[in-house]
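One protein chain is absent from this view; the other protein chains keep their places.
Then we have chain A:
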């Protein structure tokens, strides 16, 4: 068995049993990155020396008997998390060579528990995108390919495309990611791995480059549901540096994976049966529900009546917040500064922001600025907030009668790098099943459940009550168990 084939849980066990050292595990991953990253472009920065130093320190801790819960486990960190001393790009030119002197709370929590950081994972610029093609550092390639069309390069999904591709191709045992409208769950589904966006407030946003503050939430991607649970337990926790962080205890998510689903009521929202959904996805959804029933759960149809307004609501709220959050990238204090002799402040802003931001980011800043403008605020932003409240109420109502909701994770499998690039609205439709959980602040997990006719992975989504990730993990693990998803991507380490 190649060291990169361990699950995260398996690696933790192997490390603690002395079967492998962190240096060996880390070196194997660094070798795999050296081999495959030139093709996949999953990492923007690889911090090999630092990773080996961390691995050596971890092995020393283990020898002393002071190893933490993630000690020696090599991870990829989405390049939206500020990492002290390591360049942080947010996938944008505008940050230039910005190297934060501070560590995000989530990555600091992982370091506290002994994790090793292999490098910074590629992403859509400022986490805006569903294909990881908007990164200023080039697109990421999905390690999977179509059975009948292996030459067409596919997108890994976005915005956490680098994180998902790295984990799927075995270039990391797990990765941090962030999800504003589906940026964990959609790439996880496209890459055949698991990923959870926890409840809003579960993970601190401190030190994460902001996209849309009321929707952004960090979470893990990994190859199994349990691996996600183990990572989330380390990442989560109250942080007084984030006013929206929740002061609630962090349970043992890993233990919840083994709870089973007996007696659980699973909601099936009828509004998620969209016209034009590929029959394979509809069938997989039915299959997933049948698996849950077979394990003792009850499935019931529910209604989330405002679902159809979720996507337009999201594409008002998220750009509005982004237009304000991204105002700080002005060329004055850090990052890129584009100026000409004799240019004034306005000129500095215009040149810096025009050259620093890519087309998708510029588009969203423009949309956001527009919907907040005098005369349009009520019609767009205020109305969107009202609909957001109704969407949240839909879920509150549903969770009176059900314990979790199961839906498809995405409306399609991974698509080609050249597809959907000329039509932003078509691209935005990728998030149709995932944005609702962000708008309502609820936990959502994507779990690989099967393959489409082309051999590409398809995922199901489990949505739970606020701060009830445990039930979400239990349902996700039950689907994972029944699906017995053993397919592997064509591009991966160890072959």
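Heads up, the rule we're going with is that a residue touches a chain if its C-beta (ideal position, glycine included) is under 8 Å from a C-beta of that chain, and two chains touch if they have at least 3 such contacts; residues count from 1.
Definition applied: contacts and distances are computed from a predicted model.
Enquirer: Using the UniProt record as the reference, specify the protein name of the hidden chain from among "Aspartyl/glutamyl-tRNA(Asn/Gln) amidotransferase subunit B", "Peptide/nickel transport system ATP-binding protein", "Sugar ABC transporter permease" or "Cytochrome c".
Expert: "Aspartyl/glutamyl-tRNA(Asn/Gln) amidotransferase subunit B"
Enquirer: Among A:30, A:95 or A:297, exactly one should touch the missing chain; which is it?
Expert: Of the candidates A:30, A:95 or A:297, A:95 is in touch with the missing chain.
Enquirer: Taking the entire complex into account, which one of A:274, A:289, A:372 or A:390 touches the absent chain?
Expert: The one listed residue touching the chain not shown is A:372.
Enquirer: Among A:212, A:284, A:311 or A:493, which one is in touch with the chain left out?
Expert: In the full complex, the listed residue that touches the missing chain is A:212.
Enquirer: Using the touch definition up top, pick the residue from A:4, A:58, A:86 or A:104 that touches the left-out chain.
Expert: A:104
Enquirer: Where does chain A touch the missing chain, residue by residue?
Expert: So the residues of chain A touching the unseen chain are 81-82, 88, 90, 95, 98, 100-102, 104, 205-210, 212-214, 240-244, 320-321, 323-324, 326-328, 330, 332-334, 345, 349, 369, 372-374, 377, 381.
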